[in-house]
Structures are given as structure tokens and as C-alpha cells.
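Every protein chain except one is present and positioned as in the full complex.
The first chain written gets the first letter, and so on, giving A, B and C; residue counts start at 1 in each chain.
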Amino acid sequence: MNSFGTLFRVSVFGESHGPSIGVVIDGCPPGITVRPEDFLNDLKRRQSGSRGTTARHEPDLPEILSGIREGTTTGSPLTIITRNSDKRSSDYDLFKSIPRPGHADFTAGVKYSGFADLRGSGHFSGRITWGLVVAGVIGRKICPGIDIVAKLISAGGSEDIENALNKAMEDNDTIGGIIECTVKNPPLALGEPFFYSFESAVSHIVFSIPAIKGIEFGSGFASAAMRGSRNNDPFVDTRGRTASNNAGGINGGITNGNDIIFRVAVKPTSSTGVEQTTMNFSTGKMEKLQVKGRHDTCIALRMPVIIEAVTAITIADLSLIDRGIYGIRE
Amino acid sequence: MNSFGTLFRVSVFGESHGPSIGVVIDGCPPGITVRPEDFLNDLKRRQSGSRGTTARHEPDLPEILSGIREGTTTGSPLTIITRNSDKRSSDYDLFKSIPRPGHADFTAGVKYSGFADLRGSGHFSGRITWGLVVAGVIGRKICPGIDIVAKLISAGGSEDIENALNKAMEDNDTIGGIIECTVKNPPLALGEPFFYSFESAVSHIVFSIPAIKGIEFGSGFASAAMRGSRNNDPFVDTRGRTASNNAGGINGGITNGNDIIFRVAVKPTSSTGVEQTTMNFSTGKMEKLQVKGRHDTCIALRMPVIIEAVTAITIADLSLIDRGIYGIRE
Amino acid sequence: MNSFGTLFRVSVFGESHGPSIGVVIDGCPPGITVRPEDFLNDLKRRQSGSRGTTARHEPDLPEILSGIREGTTTGSPLTIITRNSDKRSSDYDLFKSIPRPGHADFTAGVKYSGFADLRGSGHFSGRITWGLVVAGVIGRKICPGIDIVAKLISAGGSEDIENALNKAMEDNDTIGGIIECTVKNPPLALGEPFFYSFESAVSHIVFSIPAIKGIEFGSGFASAAMRGSRNNDPFVDTRGRTASNNAGGINGGITNGNDIIFRVAVKPTSSTGVEQTTMNFSTGKMEKLQVKGRHDTCIALRMPVIIEAVTAITIADLSLIDRGIYGIRE
Partner (left out) sequence: MNSFGTLFRVSVFGESHGPSIGVVIDGCPPGITVRPEDFLNDLKRRQSGSRGTTARHEPDLPEILSGIREGTTTGSPLTIITRNSDKRSSDYDLFKSIPRPGHADFTAGVKYSGFADLRGSGHFSGRITWGLVVAGVIGRKICPGIDIVAKLISAGGSEDIENALNKAMEDNDTIGGIIECTVKNPPLALGEPFFYSFESAVSHIVFSIPAIKGIEFGSGFASAAMRGSRNNDPFVDTRGRTASNNAGGINGGITNGNDIIFRVAVKPTSSTGVEQTTMNFSTGKMEKLQVKGRHDTCIALRMPVIIEAVTAITIADLSLIDRGIYGIRE
């Protein structure tokens, strides 16, 4: 269940405070140029340290264990890891008896019968998305010429993101945000009906990312309030360009060649500095809890590169499937 | 790609105007009582004929081909079909040169190189969801005691659904809607991190349903505008009950035992009676198009039972996986 | 678990004495010509009635439920069934308390907690291979120009098959046999290391066929007794032709372009007319059992076409995977 994809298959592993986190990428075509520095820009975008994000500084440099020789993919699985070096596990001991509201402390405890490594949220940590970013870099290389760009378009309900951040930090609180992802120049005809529609594939992997609570394609929830005459996108040329793009570039689960557009909702960081009253499972009594440690004011700030990565992974997988079943398209 | 699920696996097949549509259900435990009449209520809810829906009347009665003997599942795959009897294929000939805006006519034509059976939208028809409803009935039987209820909570942007329907029908236009699904008394600990979170599984199958353009869990997009101190759900007892339910019953991709709540956005029916101006791919010129034939004013009206069905399928699959890996939970 | 294949995916369903048996074929490229008569030759080869096989005469004509329109695949799943018409279920009632030695009566009873439909061996019947033969016909069409031929090369330990059959029939007993399958002009480079080697894929599907108890590729078990200097196949041209073919056309799990050769061992039909002494599970006492009803003297006689079919299915799947990941090969 820690794998995604049918031909281009990505598996992630690791716990936040275990020895390593990493990713195995299977089904990567041979002969693709991959140098360690290719990962740095995206990993840096994901990394902590920017305003409103936590002060945890990990080098996060990728170490290649397999699948690449002399800067080229060999055709066998790529394994890329990074070591966990900056651990302060003592921050997390309290949460065994007082599971943090909004976190996976409680559910992971039940799911894994108390054996989960919950230090730093363990396998549930946003840190595990490191592997997604690495796989996304490979995914982009498989589908060159496609421009995938995700942006934080609002935070805390405001389009003035800087201001929203400032206010939240003043209150020692956290905020969520909305990210919009646009794929320009996308391949036509990606997506496999019935159960592996483009939306199915993207949403499946997007909801693997911690803190995502919603996704909509094109006009999404707004289209539910539209008339059909308004929501339909008339074609304006014989290549399939449309006058509007309420469909977000997808009809019947298949990409129509127009820009793919979707938005995701990121909830506010659960680890707020504001005092909360919640159950102490050891004592059975309600208690005050104030989460300490290093945490992001707005995790959505770090998410655009992750959203881009999972989109690239999805497009890579769907492209290989499409080529496999239908052959090369003109 | 026409299958969903890991242990409880549902495959759908058929085209709207082909001989039959149907479903194969693999991984269904033996010994479950299934009588033909068990399907009727849900199939009726899905069926056409209600106000604002099309006049197409299909009996849609299930014919059992395999997997059930004397009203009991045998342990081998269930195959259940229904015949397509009420076909008016001539309605659809025009759309080869003028693909309908908002439909899969164009993308299916490209995807399948012109060989797709597009009569009645073929394999892209909402009619294919018949198999989901049938599988959902089985899914519920696997997880007894769970109460899954989906409702249309708004249509055309209004909570006065009747009024919105009337107005749209007056204008010969169509409207979308929003459906909310609640799972009461859900199992605890469903969902497999990292890539098969509860949200991943549900959204994957939900976006297989034609016309769905968005999904959100718990407070969803609204949570993106909240503060963490407001969005977190404090625990109020040692069984994991929470004071609020902004998480929609899911933390870290795993159900926490509180009600599961999600909403989906259904776009307006693409086949509006309002005249549209779109490309004629044969002539390369823009043309007026008025879609005739029998169509729903608001397909969202028929969707609640389908949303319930896919939720039941997902819960059945995740329950079997959970039992397989972790054993019986107390 | 009733599906095989990654892109070209075959699912079978049905019980011997249920309403229908059939097959769903997903991932079949659109635009392939398929007429009902295309199946007849292979289905006839599989059918009962030849010397030494049972007298059960089923028409077994294929009924197409989906995926084919006007003799051409549409790109959506093919579903093809046949009705079970010639049922004599009373033959099988006894075996609930006295499970037949060599049959699945006992294991199916345990596996499915007594709910399995064991009439005619139910889902364990050789009859279920009907769907494999149908899917094999489609598989061959996906990979034209490949010549797959399987032959019974010995029966009852003798290469004089006719004589071996006569002797067994005189004794009212049954015999097994060995089938050799040769793929001439096979594609080069099929097979995905590590876990989806060509041998892994073929053996996986071959061992789904009832009564198969062994498989060997190239020199197989004989190679275990050879020296390396004798077993290696030296290359004799730069296209990869080899002087000998002890490898059966496969090196490192990947086809090398030489003929693919493998052999399978088919056990004797379990339903022998010879009296057996076995346990009566109801009384807990040993009892004499003489299996009546219509049974094959040598089921291996019907198997060549099934072995060809599963080989074609495997080659179709591996070919689509290869094209997907690596693109078109020259």
C-alpha cells in the first residue's frame, strides 16, 4: 500500500526519526540522464526555513543506492534515500497519552497496535514527501516538454498571504491554504476509463500527502452551481482547444489537450502553539495541551513543489500506460 | 484499469447501447445472503424517471451469471449484468463530427482512435454506474452495521433544490449539485498509509463516476481558511470521540471512528437543451449545436445512491485489507 | 485473484453448473477485428467429444456482451460468456461427504466454508478454462506474426499416445500427459526483471489451469544434470541466434529471440473409474468410492489449445508492458 502507479511505480518508506527516508522508483525507462544536482532545486523548494516554516534544517541531500550509473538510468529500479540527522525525539514523548488533535497520533496508535514509531509523526510525517519530490524529478524527465506549475493562491482564507502569515504568527497559531496546479502543454488522451481516470489517478496520490482535505478539477465546486450552458467548454479548433476551461482540461476522465487545472485544500498545521483542551488517554481526563517544538505556521507554503511532483508522477505513469496499450500517438 | 480494489475487487464493463452492462465482484467472502430483490431498492433510486431526470425507462433488473447459488455467495466471483433494451442510437450520430462540449465524445474519439462505441456515450455513459450500485449492495453486506447515507444538499447553487430544478427546466438548461455523504458508526482504523489512505481510496473511485469534479473531506476547502486552533478536533473520550469533526472522521489517512463525512461536486449535465456554438471537426467551422434526446436536468439527483455504493465498496475493500494485515480488531 | 495481467488483464468467472461462465478482457487495444467465428476453431479444439474425452457436449458458443462493435474492439473491456446448458448436478451430491481423492472437493469445502458450488467442480472445473481460450484468441490478434503451437508429446508415460489411451480405457482408468509448447518467431526482450520474468509470467498463468503439476523451460530438469559447457547456448549471429536452445529462448528472464520452448506436466484425470478406498467425512470411516459420470480418460488431450491460449495472453501482456516502458523497438 506504499506504492503508487501501474508501470511507473513509486514506493516510499521511512519514518521521520528513523535512520533514513527514501523512495524506490520502478518502471523508469533506461537512458535518462539523472545527476544528483537535478534534485536540488525541488528539494530546496520543499525544505524548511522559509518564513512561516519551521526552523528544522536538514540537508536532505539525495544518496543514490541503485538504478543510476554514470548519471544515466540503467532500467532497473532507482532507490534514493536521505539520512535523518536532526532528531529531537524527546519533543514527542508526551503524545502517547495525549494524542494531538488533528494529528495521526491516535489513529496510528490504533492501526499499528501501539507499535508505530510516532517520533516526529513517523511514517505519517510530512517529511516522507521527500521521496515524492525525488520521484517527481524523474517523472518530469520521462515527460519532457510539459510545464507543471503549482502555486499557493490563498492562505488562511486570504489572498494576501504575507499578511495572513503575519497575523497567524502573532497569535502563535497556524493557517491552511489553497494551491492551484496548472499543467501547460499536457499530453492528449491520458487517463484510463473506467477506474483510472485522470482525476482518479491524481486525487489518489494527492490524498496521500498529509494535510490535504480537498481537490477540485477545473471549476470544481463552483461548477456545481453553474448551468450546463455556462459550464460546457465549446471547442474552437479541430485540435480540441476550448473557449473556456471549466473542465480543467479533462473530459470523461481523459485529458483533452487544454491546460490541466486543479486546486487542493491544505488544512492548517495541526501543531498550533495555541493551547488546546483535549483528552488524556492515560488519565481519562480532559487536559490543557500546548504543542511545543518546531512547526510550520503554514505547511501549504511548502506544498507546491510536492503537488507538482505527484502530478508529474501521475502523468509519467499514465503516459507509459497509454503508450503500452495504444502505441505511439502522432 | 476497469477494476478497483485490492482484495474486494470490482470490475465494470459494458457500453450504453451495447448488448449488456455489468460488474464482476472478486474477493467476496462466501456465505453472504444475496437475493435478487436486495438490489431493487438501490437500483430504483438510481433509475431514471424522477422529476428533472430523463424519461428513459430501463427495467435494469439484475441477472446473476455466477458466484451466487441458492441465494448465497459461493466464494467465487460474482458476475451480475443487465441487458440494454431501450436504445435509440440514431440520436448520437451527429456527435462524430460535432463532439458535444462537456462530453467525452472528443477525448474518447482520440483515446480509442475512432473505434469507441459512442452511442449513448458508450463506456463513458452514466449508465455504467449501474454496476457500481450492484457492487455497493454487496459491499454493504460485507460490513453490516454501518450506516452510509448520501444526500443532495444543493443544486444549481441553491439549497432550494425544487426551485432550482424548476427554473432550469423552464430555460431548457441543466444544473449541477453537491452531495454530502455521511458514514455513521464507521469502523476504526481503515486506510493504509502512505498511498492507500482512506481519502485516496474514496476519491479514486469517486472520480470514476462521470460528472464528478471535486471532493472534500470534513471541512475540506473551508478548513484551508481556518486557523489550526479552530480546525483541530479535540478528543473528548478515550474511544476517540471528538468535540468537532472538521477532519471528517479521518486523521493521517486513517478513520478515527467518528462519522466519516465528505462532499462531492457534480457538474451540470453536459447535454443541455440550450443552443451552443462549437466546432464542427468535419468542416473546421464553428456551428450551432442543440443537443436533442432524453437527458437529465440534474444528474446529481441520481447520484446519492452511487456515492453510497462506492463508499460501501471502499469500506469493504479497506476492511478486508485491514483484517488481512492486522487480524481481527477487538 | 481471478485476474491475470498488468495491462492486458484477463478475468474469468463462472461455475460449471451455474448459469454462465465467461471472461472479461481489459486493456485490449481498440480497432482489432474480432468476429464470433474467430473463436470457433480454438473452442472446438478444447471441446469434449474426441476419443478418450468425456461425452459431455456443450455448444460453448461465445456470446459477446461488451467491447466489440460491428466486429471491431472498441477499447473498452470485452466481456464474452457462454451459457451452461448440459447439467447433471445429481452426479455430484455424494462428494460432499466423500470428497474425491485428487479433486478440489475437500480444499474448496474448507476454503469457502461449505458454501462453494461444487456441482461439476464449480469454479474449479476445467470448464472455466473456456474463458482462457477465448482470451487467447484475442491475445494472438494483439501479437500477430507469432506462431504458438502446443502438442501432447506423451501420455501415460508413453510416446505412443493412442496405445496408452486404449490401455487406460480398457482398465477404466485415466492417464496424464506432457505437453510441449513452442513459440516460433517470438518478440525479443519480453519479460520484466526481477519479479515478472517471462518464466514467472507464464508459469503463473499455467498453474492456474487445473491438473498442471509441473513446468520446465528449455532443457528444464534435464539441464540440472548437464555441465555448463554443454548447457550454454553459444551465439551464432549478431541478432542473437544460438546454436542450441537449452535456455528455451529465455536468458535472465527475458526472451532472446530464439524459439520459446516449455513443457508442462498434466496429471491423470482424478475422476478414475477404478474403485478407490477413501474417507467418508460424515461417518469417519474408510469407504469404497467409484466415481461415476462422464469424465475424460486423459484431460491432457484437450490442453494444448489452453496452453497456447495462456501463452498468447502472457505474450500480449508482456508486449504491451514492454512498449509502455521502453517504447517501440525497431
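The rule we apply is simple: a residue touches a chain if its C-beta (ideal position, glycine included) is under 8 Å from a C-beta of that chain, and two chains touch if they have at least 3 such contacts.
Note that the structure is predicted; figures quoted are calculated from it, not measured.
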Subject >> Residue, one of C:29, C:62, C:77 or C:99, that touches the chain absent here >> reply: C:99
Original post:
Out of C:4, C:39 or C:92, which is the one that touches the chain we can't see?
Top reply: C:4
Subject >> In subunit A, positions touching the absent partner >> reply: 1-3, 9, 11-15, 18-22, 24, 26-27, 30-31, 63-67, 69, 72-79, 81, 108, 111-117, 122-123
Original post:
In terms of residues, what is the contact footprint of the unshown chain on subunit B?
Top reply: 6-8, 27, 29-30, 76, 193, 320-328
Subject >> Chain not shown, touching residues in subunit C >> reply: 1-4, 6, 12, 99-104, 106-108, 110-113, 121, 123-124, 128, 154-158, 168, 171, 173-178, 188-189, 191-197, 199-201, 203-208, 210, 212-221, 223-229, 231-238, 240, 242, 246-248, 250-256, 265-272, 274, 276-279, 281, 284, 286, 300, 321, 326
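In this text, only the chains that are shown with their structure count from here on.
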Subject >> Copies subunit C and subunit A - interface residue numbers shared by over half, same or different >> reply: same
**OP:** Between subunit B and subunit C, tell me the centre distance in angstrom, where each centre is the average of that chain's C-alpha atoms.
**Re:** 37
**OP:** Take the average of all CA coordinates in subunit A, do the same for subunit B, and state the distance between these two points in whole angstrom.
**Re:** 25
**OP:** Averaging only over C-alpha atoms, locate the centres of subunit A and subunit C and give their separation in whole Å.
**Re:** 44
**OP:** Quick one: which residues in subunit B touch 2 or more of the other chains?
**Re:** 1-3, 12, 108, 111-113, 123
